[in-house]
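A protein chain is absent from this complex, but the other protein chains hold their places.
Let's turn to chain A:
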Amino acid sequence: MAEHHVATHCPYCALQCGTELTGGTGAVSVSPSWFPVNRGGLCRKGWTAPEVLGSPDRLYEPLLRNEYGGLAATDWDDALDRVATKLRELVSEHGPDAVGVFGGGGLTNEKAYSLGKFARLALGTSRIDYNGRFCMAAAATAGNAAFGVDRGLPFPVTDLDDAEVILLAGGNPAETMPPLMQHLEGAELVVIDPRRSATAERAKLHLRPRPGTDLALALGLLHIAVSEGWHDPEYTARRTTGFEQAWARAVSWWPERVERVTGVPASAQRQAVRMLAGARRAYVLTGRGAEQHGDGADTVAGFINLALALGLPGVTGSGYGCLTGQGNGQGGREHGQKADQLPGYRSITDPGARAHVAGVWGVAEKSLPGPGIPATRLLESAGTAGGIRALLVFGANPVLSAPHTGLARAQLSRLDLLVVADFLPSETTRMADVVLPVTQWAEEEGTMTNLEGRVLRRRALLPPPGRARSDLEVLRGLATRLGQPEASFPTRASTVFDELARASAGGPADYSGIDYERLDSGEPLHWPCPAAPERGSQHPGTPRLFLDSFAHPDGRARFTAVDWHGPAESTGHEYPLVATTGRISGHYQTGEQTRRVEELSEAEPESFVRLHPDTAARSGVRDGQLARVSSARGTALARARLDGSMRQDTLFLPIHYPGTGCANLLTNPVLDPRSGIPEFKVAAVSISGVEEVNT
């Protein structure tokens, strides 16, 4: 095959930097393109992404657990037959909800859509959810409640270029999505983060709350905005509802009280509000730090309330947004792999939405199952009465990414059948009964929707290696074996997209005016982009939402009355410190891909724990020493890195490592009741040094 080029996008984060791939039979090389979000930039994860394509342990063949307990290669027909037979058996014995489906925010829109359709039609199960639940579900819930629609950034990334002040609550883009930083250069940054992250280093003002107190801080900022007269009563009256109820809670959060709870000086809180309120163009952005809490949706709502009081959302040049994490975290939550949703970001409990989607699928509305349960609960239910007995995992590694991973592993081991479709071996494929090798980014066609709601084309440079198949083919293979007509599960991405577009028509995330032809011509299409009326001209897409009205029926944004009650777990004698988790620049998610890139893996080969030198001294931990970090749930081993900028009550661990270094051995599986997001950011822990014996 001759060398050729394709224009595509990076496989990793939600920024979806534009890239150009060159290659053929030999090595593949990548170069950044002048796409608006990255404008020629790329981080080291993106530069080294092609290395994963040729990973020596790439999955090339279906694997089946044999009588000796090992995974052995088989052919597709055998693998799919066995899976289908077992699924049929379990469904007939225990009902359709005995089968669970677990998707991922890295799947293309087409795969996410087909997975949701497969679950509801071929399996008839309500038990589908995805790893986005671990990621930014809180922001989605809060965004829907406030604005009537959830699109990470309701404006193009490039709008941030002209901001004067940006408040970034719990986000660290300087490490997690470095090319975004060029859009933040012109603004003064206010960064809220318990630790001095690479982003906090660039901030004009850094607020360092104790982990788990972010909502108290948000309430305090609202208190200052109103009590010091910075709020915009005219905007509040004209464009919002619910201010009085939200204010009634914030009344009790004066800055000196917030200081006591959060450790953020009252004067710094005041400065933050003055900076934000004094700017002509200002943004409030949230990231995982604000979201991954037992009160995550309320915490995000607290920051949205602040933005609304200052009159930012829905105004040109200002706004609120969430920095979506996973590559297709946005699109992945719009097309039906979420427990409570149907394509087009429709609610599965809305009779009109059900009827529309059932119509597109050619089935009766009553045949569609109702809402399922959030990811953590789905895993917990494994092997329990009324719980799932089989789980199909597509594009996720829940053994590492779920909170309290020790428990998650035990739960998955109780299943009668675990099927994992992936392109690399992971902690989850190692537990599987059947492993199905699938294609990855440079081997497939499809679309992704980035953090600004823009729909992008992913293009294939290479043919599928070995016997790997596209997830779309896998789903069709299973669906037909479960009695579905072949035509219901097309395998051509553009055909799936056209159906997805029809299914989304009229929904909040309306893709019906988008097709591959328009995307391939380079049109910047942000949803909603409804189909053109007959003889009408094509809809140009919606780069900026809410300028005229918000998506609630009354056109107004809603304040949410929220209050702070503290994290589920408090520190005490046995576990006197707080562990918080996060990401580092060299790795993505559970590191399944990036840990296979030599350059990245060599730079950060093992898990570490950052802590203050005084905390280390008191705990008898030396710099560079292996440390044992324990919570009520488990113990992780990590290399100590002393850091004078850490809070003395806080430890930080990255989430990317497997085995004994896995940060999720420690995390608390308590869930936010509103969004189902787990409390990854707060766990009560202790730390001690480990004496290593040289062997």
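Rule of thumb we're sticking to: a contact is a pair of C-beta atoms (placed from the backbone, for glycine too) under 8 Å apart; a residue touches a chain by one contact, two chains touch by 3 or more; residues count from 1.
Throughout what follows, contacts and distances are computed from a predicted model.
The protein name that UniProt records for the chain not on display, among "Fis family transcriptional regulator", "Phosphate-binding protein", "NAD(P)/FAD-dependent oxidoreductase" or "ABC transporter family protein", is "NAD(P)/FAD-dependent oxidoreductase". Checked against the full complex, the one of A:Asp97, A:Glu110 or A:Glu259 touching the unshown chain is A:Glu259.
From the options A:Val226, A:Leu323 or A:Leu342, the residue with contact to the unseen chain in the full assembly is A:Val226. Of the listed positions A:His5, A:Arg88 or A:Arg270, the one in contact with the omitted chain in the full complex is A:Arg270. Checked against the hidden chain, the listed residues A:Leu642, A:Ile655 or A:Leu671 yield one contact partner: A:Leu642. Considering A:Gly212, A:Gly586, A:Pro654 or A:Pro669, the position touching the chain not shown turns out to be A:Gly586 (whole complex).
Which of A:Glu3, A:Glu486, A:Glu598 or A:Asp614 touches the hidden chain is settled by the complete complex: it is A:Asp614.
Take chain A: the residues that touch the chain left off the picture are 32, 40-44, 47, 174, 178-182, 185, 198, 202, 210, 226-229, 245, 247-249, 251-252, 254-257, 259-260, 263-268, 270, 571, 576, 585-586, 599, 603, 612-614, 618, 623-624, 642-645, 648-649.
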